[in-house]
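One protein chain is absent from this view; the other protein chains keep their places.
Up next, chain A:
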Amino acid sequence: MAFDDSVPLPRLLLRMAEFFRDESCGQCVPCRVGTVRQEEALHRIVERTGADAAGDIALLREVGRAMRDASICGLGQTAWNAVESAIDRLGAYE
């Protein structure tokens, strides 16, 4: 999928987080609860940038790292990839 810069990234990320929360089978804790916490944090910062979003972004990094390291399967391990790359490479929430 290709998007131009008129697409609001936070809403796109929220949609992806919703997908991962929906698709989690619920077997392991990092993915079952982590995808829910990720979606909640993205909801909180959907209209925020800079310092207002910094706290939740730090939280997302911590949860994302645990999901990547400790989930059983690839779904949980990659559930935070899109959010991470949007923050670090595309400057979402800046």
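One rule holds in what follows: contacts are C-beta pairs under 8 Å (C-beta built on N, C-alpha and C of every residue); 3 or more make two chains touch, one makes a residue touch a chain; residues count from 1.
Keep in mind that, in the parts below, contacts and distances are computed from a predicted model.
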Checklist entry - From the names "Sarcosine oxidase subunit gamma", "ABC transmembrane type-1 domain-containing protein", "(2Fe-2S)-binding protein" or "Dipeptide transport system permease protein DppC", which one matches the UniProt record for the unseen chain? => result "(2Fe-2S)-binding protein"
Item to check | Touch criterion as defined above, residue of A:28, A:46 or A:86 at the omitted chain | outcome: A:28
Checklist entry - Which listed residue, A:54, A:72 or A:90, touches the chain dropped from view? => result A:72
Checklist outcome for this item: Against the hidden chain, chain A presents residues 21-30, 32-37, 40-41, 44, 59, 62-63, 65-66, 68-72, 77
